[in-house]
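Right after this comes chain A.
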Amino acid sequence: MSTVGLNAYLFVAGLLFALGFFGVLLRRNTLVIYMCMELMLNAVNLALVAFSRFNRTMDGNLFVFFIITVAAAEVAVGLAIIVALYRKRRTVQVEELNALSN
Partner candidate 1 sequence: MTDFNSLLLILAIVIPLAAAVALLFGQKLCPCAAKFIAGIGFLAPAAIALWLWGNFGEAAKTAGYAYMSQYDLGMKDTLGISLYLGLNGISAPLFLLAGIVGLAAGWQAINAKAERLPQYLLLLLIMQAGLMGVFASIDIFFFYFFHELALIPTFIMIGIWGGAGRRSAAMEMTVYLTLGAMLSLLGLIYIYKASDWTGFDLIALREYVSAHSIADAVQHNIFGLLLFGFGILVSLFPFHSWAPRGYAAAPTANAMLHAGVLKKFGLYGLVQIAVPLLPVGALEWNPLLIWLALGNILFIGLVTIAQRDLKLMVGYSSVMHMGYIFLGIATLSVAGVGGAVILMFAHGLSVALMFVLSTAVYARTGTYDMRDMGGLGMKAPLLAGFFVAATMASVGLPGFANFWGEFTIFMALWKDHAWAVAPAVLGIIISAIYGLRAAAAIFMGAPSEAFQKASAGKAIGDITRAERIPAIILIIGLVLVGFWPHSISTSINEELMGDSVYQPKVLSTVQTPAAATPAAGHAHEESAS
Partner candidate 2 sequence: MHDFFFYLFSALTVLTALLVVLCPNAVNSAVFMIVSFVGTAALFLLLDAFFLAILQVLVYAGAVMVLFLFIIMLLDVERSSRVRPDVVTVVAASVAVLLLAFGMGYLFLTGHDATAATMAAVPQVPGGANPMEYATASRAFGYGLFTKYMLPFQVAGFLLLVAMVGVIVLSKRLTGSNEAGKPSAQEIRESEVSQS
């Protein structure tokens, strides 16, 4: 029997989410930013599974399934875009990607 409750899992998930956000804000490499976004999704998954477990419903787990599917598709598309952009600009650094601005 454990004393670790739902909130502990949620806190971890929240921390992961915050770290993901931190990475998005901090990093300049588009690829890493993109990875950090996956981290955020991962945090969501963790929270979802925790809730699912503690609420004793299957929907959360099924939702995670969809999220993973979507994330994979997103990664595929996102990497394609980054690669295409890299082909044009020879860079993936955020600060150099500001052709669109005022």
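Candidate entries met the following condition: all candidates are chains of the complex that A comes from, given by their letters.
Rule of thumb we're sticking to: a residue touches a chain if its C-beta (ideal position, glycine included) is under 8 Å from a C-beta of that chain, and two chains touch if they have at least 3 such contacts; residues count from 1.
Because the structure is predicted, anything quoted here is derived from the model rather than measured.
Trainee: Going by the C-beta definition already given, which one of 1 or 2 is in contact with chain A within this complex?
Mentor: 2
Trainee: Along chain A, where are the residues that touch candidate 2 in the complex?
Mentor: Residue list for chain A touching candidate 2: 1-12, 14-23, 25-29, 31-32, 34-36, 38-39, 42, 45-46, 49-50, 52-59, 61-62, 64-66, 68-77, 79-84, 86-93, 96.
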